[in-house]
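The structure appears below as structure tokens.
Omission of a single protein chain aside, the complex is shown with its protein chains in their original locations.
Letters A and B mark the chains in the order given here, with residues in each chain numbered from 1 onward.
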Amino acid sequence: MIRAAALLIFLGSWAVVAHGNRALEAVPASLLPTPGEVATVFAALAGDGSLARDLLVSSRRIAEGFVLAALAAGALGVVVALSAPVRLMLQPVIEFVRPIPPLAFLPMFLVWFGLGETSKVAFIAYTTFFPMFVGMAASLMRVDVALLRAAASLGATRRDLLWRVVLPSAIPGIVTALRLGFGLAIFVIVGAEFMGADAGMGNLIMEGRTFFNPAQIVMGALLLGVLGSLVHALLVAIERRALRWRGAA
Amino acid sequence: MIAPGGRIQIENVEKSFGANGHAMPALMDATLEIQGGEFICLLGPSGCGKSTLLNIVAGFIPPTRGRVLVDGRPVTGPGRERGVVFQEYALFPWLTVAENVEFGPRLAGRPPAERRELVARYVGMVGLSEHRGKFPNQLSGGMRQRVAIARALANTPSIVLMDEPFGALDAQTREVMQDELARIQRLELKTIIFVTHSIREAVYLGDRVVVMTRSPGRFKEVFSIKLPQARDRFAPEFTHYESEITRVLKDEVGAAHA
Partner (left out) sequence: MSNPTIGDRGRASALSTISDLMQWGLRGAPPPARRALGLRMGAVLAFVALWSGAAGAVSLLKLFNPIFLAGPWLVFGTLLQVARDGQLWGHIAATLERVVLGFSLGALLAIGLGLLAGASRVLDRVVEPVVELLRPIPPLAVLPLFIVWGGIGEASKIAFITYVTFFPTFLATVHAVRGVEPVLVRAAESLGARRGQLFVRVVLPAALPEILTGIRVSVALAFFVIVIAEFVGAERGLGYLINDGRNFFLVPQMLGAAVVLGLLGSAASFLVSLVERRWLRWERPSTS
């Protein structure tokens, strides 16, 4: 309730500021779009289908990159969790590459894969891989020794321990890692589509700058915000439902 | 149907932790023979190695010296004939009460009908039948511990190892659980090694009470508790055992805090 009211207040103040600005001519009118203008842009782009197309393209890239990264992170995570030598060997590599902001590699991906879909998907995959991999490996390794002991004293073999104790106990952490990875993909896709793209939300927003149409930028940003929080809420709900047994823990 | 529990021989067991050179024995010269169906309590001050000994018998850690035999065969790792009840319960949080209890039989490949029967029997035995569908985080501490006991028993081990299982419970719940355990033991006749801090608890439950010294832990004295099955905590004989053991233990505890 308060939120709705606050939203209205925000919209109201925005309108006041923007329209007031027009009246006072404090700042060039084009720099400060009114809510009305933003809505107009939205309607226009939604109407001719280009908005839908851009959303679809971005979503496709996110989905494909994310799934690739998730699978790789899971596979490598399991290997690293189970094998100490592999872990020790990979650790310096990971610690070397991890601090480098993924966006720093974006131009490299463009060089390697050209300007097409592949570079975007590969970039999303690369960006989301590390945090998910680290998160999954950590969840697997965090398994409580007491649980392992309990299962062993109930007759578990090494294979039982892996499938019936390690994996189930790691699932909450894995799900969280996936959720965070997905959030990161959404965060980064916009930036990835600023350069060398001809479609997608990032491109849409960048066009707003190229063609000096701030209303388009604002529209794109707000839309992404709304969609992003919806997706986030959905993911959190799924996580909660799947992990009913966690309770307060 | 009820066969007496397994026989345990602890022979000169010693355990040191720490890297080569800085070995500090936590446990030394532990030798004891336990008959089938006996209830043994390990009692001692903190750090006396009683949990360590239990973990060695359970097969979780190897002894530095000596060995443990179960029914004549040496222990080299954990096994289903030695069930364990942990102080921190160690219930699988993603499984319900019933699923936790049937975990062992499931691993052993018992058919579903048999598993259902085992679950019903042991969940009932600990009085949690109405809660069989709940998850551990929905249960109180006492209830969780009961599930842990049911889970260990449902796997039909011949030996049950319990590491301060009632340590985290409040005083009232604790006494109720002691009664429960005594009642179950009369039904099941397992060999039990029970680690505790509480003299009262040891005298109430044990056939024999082993008092250990402070670190490095050794067996100081072994008391045979010659009391009837159903024990009265306020009987003079009971109190007599309590004071005897307290006297022996006090030296150790006092010295430990010196």
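What we mean here is this: a residue touches a chain if its C-beta (ideal position, glycine included) is under 8 Å from a C-beta of that chain, and two chains touch if they have at least 3 such contacts.
As the structure is a prediction and not an experimental result, all values here were calculated from the model.
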item: Given A:69, A:121 or A:143, the one touching the chain that is not displayed; value: A:143
item: Contact residue for the chain not shown (choose from B:51, B:96 or B:158); value: B:158
item: Residue of B:60, B:86, B:135 or B:166 in touch with the missing chain, whole complex considered; value: B:60
item: Options A:18, A:76, A:122 or A:186, residue touching the unrepresented chain; value: A:186
item: Contact set of chain A toward the excluded chain (per top definition); value: 2-3, 6-7, 9-10, 31, 81-86, 88-93, 96-108, 110-112, 140-141, 143-145, 148-149, 152, 155-159, 161, 166, 186-188, 190-191, 194-195, 201-202, 205-206, 208-209, 212, 214, 217-218, 220-222, 224-226, 228-229, 232
item: For chain B, residues in touch with the removed chain; value: 6, 19, 59-62, 70-71, 73-81, 158
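By our rule, only the chains that are shown with their structure count from here on.
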item: For the chain A and chain B complex, residues of the former touching the latter; value: 144, 146-147, 149-156, 160, 164-165, 168-169, 171, 244-249
item: Of all residues in chain B, those that touch chain A in their complex; value: 58-60, 77-80, 82-84, 86, 88, 90-95, 103-104, 107-108, 135-138, 151-152, 155, 161
